[in-house]
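Submitted below is the structure of interest, expressed as C-alpha cells.
Excerpt of the complex: some chains, original placement.
Chain IDs A and B follow the sequence of writing; residue 1 opens each chain.
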Amino acid sequence: MKHTILSCAAALALTFSAAAANTPVPVEGAEAPATTQKADWKETLTKVRGLAATTGIRGFMEKDGPEYLVKGYLMPTGARVEGHPVKVIGGLPYGVGQALMVVICLGLLYLAIVKGFEPLLLLPIGFGGLLANMPYSGVTNPPVVDAVTKLVTEPGGFLYYFFEFGVATGLFPIMIFMGVGAMTDFGPLIANPRTALLGAAAQFGIFIALFGALCLSEATGDLIKFGLKEAASIGIIGGADGPTAIWLTSKLAPHLLGAIAVAAYSYMALVPIIQPPIMKLLVPERERKIVMKQLRPVSKMEKVCFPLTVLLLCSLLLPSAVPLVGALMLGNLCREVGPNVARLSDTMSNALINIVTILLGLSVGSKLACEKFLNAETLGILALGLVAFAFGTAAGCVMGRVMNKFCKDPINPLIGSAGVSAVPMAARVSNKVGLESDPTNFLLMHAMGPNVSGVIGSAVVAGVLYTLCK
Amino acid sequence: MAILMQGLVLLVAGMGIVFLFLALLVYVMNGASRVIPRFNHILPDEEPKKKPRAVTKTVVHDDGALVAVAIAAAVARAR
C-alpha cells in the first residue's frame, strides 16, 4: 500500500515539477485574453503549470520581495502607498528570509506551547508570523484596486484586514485594556497608595532603553538605525505591558511591531528568570525579610471612586494618556460597580478580550516579515528589551530602599520589582524571592500595589512618548 | 550626538512626569481615603464578587465535594 502511495506521489510530483521547470513565471496579463469565455485549454494548462511555479518551494527561493511592497499599491480611496526596495539581512534572497522566519515562528510557537511563554498572545503571534511568511499565500496582501475604476478587483488577505481594522486604528489594544481593567483589582494599591511610587520608579527601564537605543544607533553607525520614534517604541518594552507596547509601537514605528511585541511578551514570560538575580543583588538579605503591615480592607465606594479619580487626574495632567487609561478605568469601573453591570464586565473580561486577543495576535504576527525582523535592529531590540526589564526591576528595588528610609511603615524593597507591571507574574516573583528569605513572609498582596500601579505608569509613559515623539 | 541629548531630555522629562503623576495620585488617594469612607453608605459592600464562569465551575466541583461531605455527615449522624 505504502509503495503504491509513494510511487503515485512520486509520479505526480515528477510530472508536476517537469511542467514547472519549463514554465516561465507567468507575466501578469500578458497572454490572458479579455474574458475566460474565450479561453482555450492550453491557457488553462499554462495556469496549472503556473501553479507549479508558485508553490512555496519555489517561493522560498524567490529573490525579490512581494510586488505590493516593492512597487507600492493603490488604496480604494485612490491614495497610493509607495513601494520601497526590500532588503533582507546579508543580501539573502527574500524567500530564504521567509524560510528563516518560518523557523523563528516555529520557535515562538515552541516557546508558547511547550515552555508556556504567554501562550495566549505568543501562539497567535507566532502563527500569524508563520502565515505571513508563506510565499504567495497572500494573507497580508492589500486588496487589488483597479487604477481606472477604483473598484476592488481582488480582496486583500485576512491578516491585512485584521491589522488595518484593529491595529492601525489602535482599537484592539484599547479593547484589551478594557478587559484588563475588568480583571484587575486595584484594592492593594488603594489600601497602600504610596506603593504607586514604586510603579513610577520601575518605568525607569523604559527611558534607559530609549536612551540606550539612541546610543546603540549612534555607536553602530549604519548597521543599526533608530530614530526617536523607534527608540521610544523600544523603550516601551520596559513597560512590561503588551497592549501598551503594541498601542505605542503601532503608532510610532509600525515596522518594528513584530520584533517589539515578541520581545515584550517573551520577557514578560521570562520575568521569573530575569528579576530574581537583580533583586537579590540590590536588596540586602536583611531588608528582604521586612514584614509589611497588613493591608487595610478597602470599601466598595473607594474601589468605585478609584477609576474615576485616576481618569480625572489623567485628563487634567496628561490628556494624551486618556485613551489607554480611560479604557483601563472603564473596565475597572464596570468590575467594581458589581452585579448591576456584571454583563458588561463579564463580557469585557471574557468574550470581548478573547476575540480581540486572537485577532490582535494574528495581526501583530503579520508584521513578522523577514525584511523587518531579520536584521541587526531586531538583535538590538532584544538586547534593549532585556536592558529595559533589568533597569525597571532595579529602579523599583532601589526606590523601595529609598522609600524605606523615609517612611514610618516599613516597605519591603522586593515589592519594588513588581512595579514593572507584567501582572501578576512580577508580584509573584516578589513573593517568591521574599519567601526564600523568610518562609512566613507573604508579600503577594503588597506587591500587587506596585504591580497594578505599574500598568497605570506605563500607560502614562506611552501617552507622553506618543505626544513627544510623534 | 544631538539625538542623545534628545533622549536625555526625554528621560528626565518622562521620569519627572510619571513621578509627578503618580505622586499626585498618591496624594489624592491619601486624601480620598480620609474623605470617601464617610460616604461608604452610598454604596454598601456586597459579598465578594466572583466571576460567573469561574464560580460555576468551582461551585460545581465544590458541590461534588460538598455533597460527599454532607452525605457522609448525614449518614454518620443518622447512624
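The rule is simple: a contact is a pair of C-beta atoms (placed from the backbone, for glycine too) under 8 Å apart; a residue touches a chain by one contact, two chains touch by 3 or more.
Not measured: the values here are computed from a predicted model.
Undergrad: How would the full complex read if you wrote each label with its copy number?
TA: A x3, B x3
Just so we're on the same page, only the chains that are shown with their structure count from here on.
Undergrad: Once you find the CA centre of chain A and the CA centre of chain B, what distance in Å lies between them?
TA: 25
Undergrad: What does chain B use to touch chain A in their complex?
TA: 1, 3-4, 6-8, 10-11, 13-15, 17-26, 28-30, 32-33, 36-37, 39-40, 42-46, 49, 51-53
Undergrad: Contact residues on chain A for chain B in the complex?
TA: Interface residues on chain A, with respect to chain B: 189-190, 193-194, 196-197, 199-201, 203-204, 206-208, 210-211, 213-215, 217-218, 227-228, 231-232, 299-302, 304-306, 309-310, 313-314, 317-318, 335, 338-339, 342, 346, 349-350, 453, 456-457, 460-461, 464-465, 468-469.
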